[in-house]
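Of the protein chains in this complex, all but one are displayed in their positions.
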Amino acid sequence: MERLLEVNDLRVNFKVRGGTVQAVRGVNFHINKGEAVAIVGESGCGKSVTAQTLMRLIPSPPAMTSGSIMFKGQEILSKTAKEMENIRGKEMGMIFQDPMTSLNPTLTIGRQITEGLIKHQNMSASAARARAIEMLSLVGIPNPAARFNQYPHEFSGGMRQRGMIAIALACNPSLLIADEPTTALDVTIQAQILRVMKDLQERMGTSIILITHDLGVVADICDRVIVMYAGKVVESGTKWEIFKNPKHPYTKGLLRSVPRLDQRKDEPLIPIFGTPPDLIKPPAGCSFCARCDEAMRVCIDNDPELLPVDGNESHTSACWMAHPYAKPAKQEVSV
Amino acid sequence: MKEQTLTPSDFEKLSQDEKQGEIVVRESISAWKDAWLRLKTNRMAMISLWILAFIILVTIFGQLIATHDYRTQDLQSTNMAPSSDHWFGTDSLGRDMFSRTWMGSGISLQVGIYAALVDLVVGVIMGGIMGYFGGKVDEVLNRFCEILYSIPSLLVVILLIVVMEPSMFTIIVALSITGWINMAWIVRGQIMQLKNQEYVLAARSLGAGPSRILLKHLIPNAMGPIIVTITMTVPNAIFAEAFLSFLGLGVQSPAASLGTLINDAIKAMTVYPWRMLFPATLISLTMLCFNIFGDGLRDALDPKMKK
Partner (left out) sequence: MSEPLVKVNNLRKFFNLGGGNILKAVNEIDFSIAKGETVGVVGESGCGKSTAGRTILRLYEPTSGSVTFNGEDIYKLKGAKLKQMRRDMQMIFQDPYASLNPRMTITDVIGEALDIHGLAASRAERKRRVEDLLDLVGLNPDHATRYPHEFSGGQRQRIGIARALAVDPKFIIADEPISALDVSIQAQVVNLMQDLQRKMGLTYLFIAHDLSMVKHISDRVAVMYLGKIVELAESSELYGSPAHPYTRALLSANPIPDPEIEATRERIVLTGDLPSPINPPSGCQFHTRCPMATDKCKTVEPKLVEVKKGHYASCHYASV
């Protein structure tokens, strides 16, 4: 499969009073063409910082970035601000969590869609308008011609997020980065938006990076899953591998701690104890060690590498349990 | 490669104690200390603070180190230039300008501080009541404030001074009549924002009454804007006092404020410029420092700047 994006040893640090927060600590992953990949993790795990760094949206300073982001064979991190402007919107689109604040309240929705078209694709105003109306109907906004001239405050939350998707996809970018796109929405609206994203991905062949903490959303629309914890990738694989055969104790813990509608009531939830580490002073060894049921002596000072699971290149996990010296766990906990 | 140094004993399971438990790494700091740390990094604000501290110290102890009393007239040595005897020179009645300048600074600062205190007390109480109770109470009080605010304040001040004796007390009263309204509005806005916070609801669901909620929850959290408003009120009051004194409505001789000193000096400005120089420099410096410090304080206390 053709690689669209390849991230190598990405590190992002922020200087704050009292030290440096190591938000992203050496992240490697790739995205293939036409693929939907989820980055899951809890707040502070570095998933949003990673996503924003892909588009160079984090001003530096305060951020200090190193590593490499190859997008269509070009190094994103060495682009000038001017060059990035041509990539954003045209090659990569982004939608954010809060549709209230990510739209400009003083411009009509139509204007906000056509802006990119006129800038990036040199469209005439009338052609851009036709394309914008087409986009609005593609994302399921009823009566798009009338909606074209309306302002964001005339749209409901779900409608705004559809509008954001229309803006992000108007120039037919090859990559759509969606940062918690449905977190602020109700479940019935979330279902609508996810359906729109899935339809558009199939229709336009766009690759999607979905940043989320909701494992249910992941199971619904993604092909592959990258699990992040404390600024690192701890496990990655196809959604079947991750949900059906999780290897990292953190992934297992995450899956166990969500109740499921088909679960019996008297089955207690199994939480992950403790809280994630402070990334001003990240642990020397495995960052999950302090919360891990399987923690071994080696985990304290040695950080495990992300290695293929059972020789399978598509499924990788960073855990010392995979080491031949590690005793096999007494029983495999079913998830 | 680390691989080679690992032995099977490294793969023994850890007990709960051996894993590093929950560690709170960052040191414990209150919101006030946090603001102070941020203020400390603001060079201009800190310089202003030091200058203000110096001015206040000299104002308090100036009379002790001065070579002459501020009232003693010496008609033999009028309008003298600064010398080792009279550090800032003398005025048209031969009174020591060093002594008079710091005397004036004292009066000016007192006017500023007392006016700010009255604003604080009246403004916070009125604003707190308007903001917390809202509804009809708010409507009536707010209308009252608007009416008071719409009367030209200078007119009120001048009228009042004409009716009462011109003195420091009169000036403070005159400045306070309308001065607190600003503070009340700022507090009202803050309280209205804060009173729907969940911690206030939590206190209400515990059975806390209005006074506890205002004093323990609302006002402490509105303290930032209140303090900033005060630091801005002080120089405004000093300025207003100087202006009134300049019009001849200020404190009466032999007492002096910086405003009256400048007023006296202006008549002979071209001949004896030093009589103007010292009080004018002092008042400008005081105002500038208060404003820069207030600005710095606002940045330090502004929650929006917080990470």
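Per-chain residue numbering starts at 1, and chain names A and B are given in the order in which the chains are listed.
Assume a residue touches a chain if its C-beta (ideal position, glycine included) is under 8 Å from a C-beta of that chain, and two chains touch if they have at least 3 such contacts.
Everything numeric in this text was worked out from a predicted model, so none of it was measured.
Within the set A:Lys82, A:His153 or A:Arg260, the residue that contacts the chain not displayed is A:Arg260. Check A:Gly205, A:Pro271 or A:Pro308 against the missing chain and you find that the one touching it is A:Pro271. Interface note for the absent chain: among A:Ser48, A:Ser174 or A:Gln192, the touching residue is A:Gln192. When you scan A:Met159, A:Cys286 or A:Ile300 for touch with the missing chain, the hit is A:Met159.
From the options B:Ser9, B:Gln197 or B:Ser253, the residue with contact to the chain not on display is B:Gln197. Residues touching the missing chain, restricted to chain A, are 42-43, 156-159, 186-192, 194-195, 213-220, 239-240, 243-244, 253-263, 265, 268-273, 275-276 (touch as defined at the top). Taking the whole complex into account, chain B touches the unshown chain at residues 22, 24, 26, 28-31, 197-199, 201-208, 212, 216-217, 220-221, 223.
Keep this in mind: only the chains that are shown with their structure count from here on.
Measuring from the averaged C-alpha position of chain A to that of chain B gives a distance of 49 Å.
By the touch criterion stated above, chain A contacts chain B in their complex at residues 16-18, 274-275, 278, 280-281, 283, 289-292, 294-300, 302, 320, 323, 325-327.
Listed in rising order, the residues of chain B touching chain A in the complex are 2, 6-14, 18-23, 25-27, 37, 307.
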